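A protein chain is absent from this complex, but the other protein chains hold their places.
Should a chain be cited, it is by its letter among A and B, assigned in written order, with residues numbered from 1 in that chain.
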Amino acid sequence: MAVSLGELAVRFGCELRGDPDALVEHVATLAGADAHSLSFLANPRYKSQLAQTRAGAVVLDKASASDCPTNALICANPHAAYARIATVLHPRSHGPAGIHATAIVADSARVDPTAHVGPLCVIGERVVIGPRTFVGPHCVLEDEVALDEDVYLAARITLCRSVQIGARTVVQPGAVIGGDGFGFASEQRRWIKVPQVGTVRVGPDVEIGANTTIDRGSGPDTVIGPGSMIDNLVQIGHNVILGRCCILAGQVGISGSTRLGDFVMVGGQGGLAGHLNIGSGVRIAAKSGIMRDIPAGETVCGSPAVPLTEFMRQTAVLQRLARKKDKL
Amino acid sequence: MAVSLGELAVRFGCELRGDPDALVEHVATLAGADAHSLSFLANPRYKSQLAQTRAGAVVLDKASASDCPTNALICANPHAAYARIATVLHPRSHGPAGIHATAIVADSARVDPTAHVGPLCVIGERVVIGPRTFVGPHCVLEDEVALDEDVYLAARITLCRSVQIGARTVVQPGAVIGGDGFGFASEQRRWIKVPQVGTVRVGPDVEIGANTTIDRGSGPDTVIGPGSMIDNLVQIGHNVILGRCCILAGQVGISGSTRLGDFVMVGGQGGLAGHLNIGSGVRIAAKSGIMRDIPAGETVCGSPAVPLTEFMRQTAVLQRLARKKDKL
Partner (left out) sequence: MAVSLGELAVRFGCELRGDPDALVEHVATLAGADAHSLSFLANPRYKSQLAQTRAGAVVLDKASASDCPTNALICANPHAAYARIATVLHPRSHGPAGIHATAIVADSARVDPTAHVGPLCVIGERVVIGPRTFVGPHCVLEDEVALDEDVYLAARITLCRSVQIGARTVVQPGAVIGGDGFGFASEQRRWIKVPQVGTVRVGPDVEIGANTTIDRGSGPDTVIGPGSMIDNLVQIGHNVILGRCCILAGQVGISGSTRLGDFVMVGGQGGLAGHLNIGSGVRIAAKSGIMRDIPAGETVCGSPAVPLTEFMRQTAVLQRLARKKDKL
């Protein structure tokens, strides 16, 4: 899709330095761009590529604009503006409205006529699928699943009984939402499975990564707050409550009944024990192991995790001791 | 389903303090219960909620019974009794006996007439499916897979060639059992794949989590012992042997040819190197990295893992040194 820079400047509130009639058709990196590309500069790491770019236009901030060798779309937050423009240039393919002939849909399911249900989906009893929602090929929606409007299930996603998904939420292939939580009672040297009778409620504007698993609650529900972003291969245990706009990077694991506030960030492969309270704004470094509650706003690192400054001191002292080990 | 407290007391060997004709219909937490709910108290963390509960009945032990404001079902192991009662109140839905019209079943497969094979399953040659076994939608069973009686494959599970699953075992969605083990020979600076000719034998009463992967043996089989509980996103390498009633929490990884005894517990994100022997009753803390054999009964922590007491000493000394770092 070709769009003029003038239109983009108006629509996304940018200042345009250059030709308002110039057209861009796709996005590209500064290094990989051609005359039909829109590129952006947000990470100073890539500033050296600006002078050489062959992009048709670059989205950047005022401070960098004077170094831009081509048309410039200037704004305070180039990354966000780029994201919005890229969504216009590369719209997600949503498939035609309607139910594919090979999908198996229970009579009691209610599918909005503007929704798409793809090939070989299995849709259970009393499922509700909202307006403009996309259900890709090979999805399984068990009984009583509810999808709000504009949900996007890419392909081959399993939503177990009664799972609820909020508006505009995107789920990547292979995710399993609502599998049984891991709950067992011990009796005479064996394990008895505890039925998991809660479900999972996912808020609006959430992203859930490929092959990620979110367990249903044991009695209460597991809850994913609005706007939270969850990467691939993440494991979320039963009864976990995630606040708004949290970010969980790849392979993070959160054990049962732990609660996260809003805007919590967990780096890749971070792990949280069960029954913890993690305050809003907490940042947990990659690979950290969290064994205790963390107050709001703290940044922690290590396993067992400690505040970042303490972690750096521990690392430094250990390195120093190792170097002079023979003298101890 | 509504059941009287009198019937539950008799069936599960509890002492009843209260009205034997009172009915309960579902389970709930102490805090979330209503008059039709059965709740339980096993974790002292939740004792403070007992006085305020509005549950119709609570399962608890003798010591807590006097504080119970409603009908009490008293027994020595409230968690186990609750698990059994919850299974009665919330029976798993098993689908009708028979093979769905859209399933693709090889002529040589033998499916017990009481078994359920769901929509869009693909069942290979010489597969055997036992009495009352449930095969949910979108499962793929390659040639010669054998499922014993009362097995439950939730949905979208892949069992590769010749995999065997014991009675009453439950598998959550997305699990892959019997994929090729990770075996390569090095030759002239490239890798040659070694065919993986063993299979996977899963015992009875096992639970396997969502998107978990268990590789087939390279020559011998990979073996999962009876009653073992495996959480989501766990990786089990080729030739691994798990004993009875082990517990592997989420995202644990076990490398090839390692053997675990009985009742071994591995915390979340724990990792075990290959070719190790882990004795019965060993407990491995979350995130630990195991590089050597562990004798029976030991509790270990850290990476490389050491006995728990030593880990705590190491942590303490490092914290102390970091605090007085400038004085070193």
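The rule is short, and it goes like this: a contact is a pair of C-beta atoms (placed from the backbone, for glycine too) under 8 Å apart; a residue touches a chain by one contact, two chains touch by 3 or more.
For clarity, every value in this text was computed on a predicted model and none was experimentally measured.
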From B:A57, B:L120, B:I230 or B:L260, the answer for touching the chain not displayed is B:L120
Given A:A72, A:I99, A:A154 or A:I241, the correct residue touching the omitted chain is A:A154
Among the options B:R11, B:R45, B:R110 or B:R320, the absent chain makes contact with B:R320
The missing chain sits against chain A at residues 26-29, 32, 42, 45, 77, 79-80, 82-84, 86-87, 89-90, 92-93, 102, 118-120, 136-138, 154-156, 170, 172-174, 205, 207, 209-211, 227, 229, 231-233, 245, 247, 249-251, 263, 268-269, 286-287, 303, 315, 318-319, 321-323, 325, 328
Across the whole complex, the chain not displayed is touched by chain B residues 104, 120, 122, 138, 140, 142-143, 156, 158, 160-161, 174, 176, 179-180, 182, 184-187, 189-195, 197, 211, 213, 215, 219-220, 233, 235, 237, 251, 253, 255, 269, 271, 273, 275, 289, 291, 303-304, 306, 310, 313-314, 316-318, 320-321
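Heads up, the rule we're going with is that only the chains that are shown with their structure count from here on.
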Between chain A and chain B, the Cα-mean centres are separated in Å by 27
